[in-house]
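Every protein chain but one is kept in place in this view of the complex.
Here is chain A:
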């Protein structure tokens, strides 16, 4: 397949992961109290879930290369996507496509998804962040804020069906593009039109911006010792409203930074 491409991706992500960790460890040693002081932003469950969804969709699309994609892997990723979408439907976070000015905003949301590694039991114990049940309550209060923030760049409900037919039946990839997230459309269309060489270039561009975002995010959050699983262990949850308003300002900063990156 991109056997080389897969490795390229892995190396970059590994680098990101390792670098992120080092920053966290370093900062963690500096600020030892382990209190809420200095917390700016916590990647909320919703944000991370959205990020996982986006990552999964990208994974599904980017496996259409020279060799037939691994069906088992595609099925498992698609099932994960469906799970997330079902949960989001139940939550009510499922929204229509938002018209974004930059069109790149979804990449902002690719924050660390380590919180999702944790089972619902661990979350309920309130170790790291509010458990799932608590999130429901918080969510209702924040819902107005969420929609105004355009935080969720969720696709239309059409996506699951079109996504699956696009994955399994490669004969007609063109028909099913219409309903994808607008923010990801640019990636997909360019993938379709370009030759393999430029696809790799495009992909490396995507990777780089992700990489930069991640180091930025971990940099920002490392002040509050966030960013990866282990870092979250020492904290109890902050109030939801405080974190949301912090999120907002941070994300605006991110928007700004991403614009600069993309244009450069």
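Keep this in mind: a residue touches a chain if its C-beta (ideal position, glycine included) is under 8 Å from a C-beta of that chain, and two chains touch if they have at least 3 such contacts; residues count from 1.
Everything below uses one rule, namely that contacts and distances are computed from a predicted model.
*Asks:* If you had to name the missing chain as UniProt does, which of "Serine/threonine-protein phosphatase 2A 55 kDa regulatory subunit B", "Nuclear cap-binding protein subunit 1-like", "Pyruvate dehydrogenase E1 component subunit beta" or "Transcription factor IIIB 50 kDa subunit" would it be?
*Replies:* Cross-referencing UniProt, the chain left out corresponds to "Serine/threonine-protein phosphatase 2A 55 kDa regulatory subunit B".
*Asks:* What does the interface between chain A and the hidden chain look like in terms of residue numbers?
*Replies:* So the residues of chain A touching the missing chain come out as 6, 9-10, 13-14, 17-18, 21, 49, 52, 55, 59, 66-68, 70-73, 75-76, 78-80, 83-84, 112-114, 116-121, 161, 164-165, 168-170, 229-230.
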